[in-house]
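All remarks here apply to the structure that follows.
For this view, one protein chain was removed and the others were kept in their places.
Up next, subunit A:
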Amino acid sequence: MSDLKQIPIHAEGDAGGDPKSEGLFTRVFDELKAFCRSRSLFMLHYCTGCGAIELPPAMTSRFDMERLGIQPMVTPRQADILLVTGYVSIKTLKRIILTYEQMGGPKYVIGICSCTVNGGMYWQSYATAKVLNEYLPVDLYIAGCMPRPEAVITGMRQLMENIRTGKADNWKDYYRRYDHYLGNQQQLFGERWQTPTDVIGEADHYGLAGPETTGPHTALLQQHQVPLQPLEMRLGSRQERKP
């Protein structure tokens, strides 16, 4: 278990938190918000790999995550943490990215298992994505094959500490350097890869767009992008529906 910054793979994201707001009242309010954020974490566990098997003991009576304010949630809209538990095949990674983009910020990604850190024992597999934080901004890795519930809990505590002190804001990095992440995604999924979420639009909306939000890869995306359309409402029998 460790921060990204101590792991010898591309350490990314700027370390600083939000610019400190002025005024005593706003500062107290921000502190309160950060504290509540750290003490109430809804997690979406994306059980891709074998590491998922250590989560039930971490959640149930033996280690009881709820006493730390961590509860499982079932949809990306409600969740704060995306827990990626093990190797991610290329097909699964697409779903993970889709899920991640639907979560509301601030959001955190935890990579559990060695397989998310560097591919682990699937290093030579053609079908797995190896380094998770090339495709998503990972906040914390919990290494091990597989990490025991104690390690998972310790990792969670570290994340809580990072959130409380304002250090865990890697999710902004996804907006700031979207081009970089999209480039890596395109390398894996082909250049026609797209998600229904308008990440650039969101970055603009929340004032998180930086010089690296757009670039050659987003330009490529815009060439192929099919705008989302509402589903057509059709009544009638199956035969009539044929165009």
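Assume contacts are C-beta pairs under 8 Å (C-beta built on N, C-alpha and C of every residue); 3 or more make two chains touch, one makes a residue touch a chain; residues count from 1.
Simple rule for what comes next: contacts and distances are computed from a predicted model.
Trainee: One chain of this complex is not shown here; going by its UniProt record, which of these names is it: "Pyruvate dehydrogenase E1 component subunit beta", "SufE family protein", "Membrane bound protein complex subunit mbxM" or "ABC transporter permease"?
Mentor: Going by its UniProt entry, the chain not pictured is "Membrane bound protein complex subunit mbxM".
Trainee: Of the residues A:Leu32, A:Leu98, A:Cys145 or A:Leu188, which one touches the chain left out of the display?
Mentor: A:Leu32
Trainee: Sort through A:Gly69, A:Gly183 or A:Gly215 and give me the one touching the missing partner chain.
Mentor: The one listed residue touching the chain not shown is A:Gly69.
Trainee: Just the residue numbers, please: which parts of subunit A touch the chain that's not shown?
Mentor: 32-33, 35-37, 39-40, 60-61, 64, 66-67, 69, 73-78, 80, 102-107, 202, 206, 230-231
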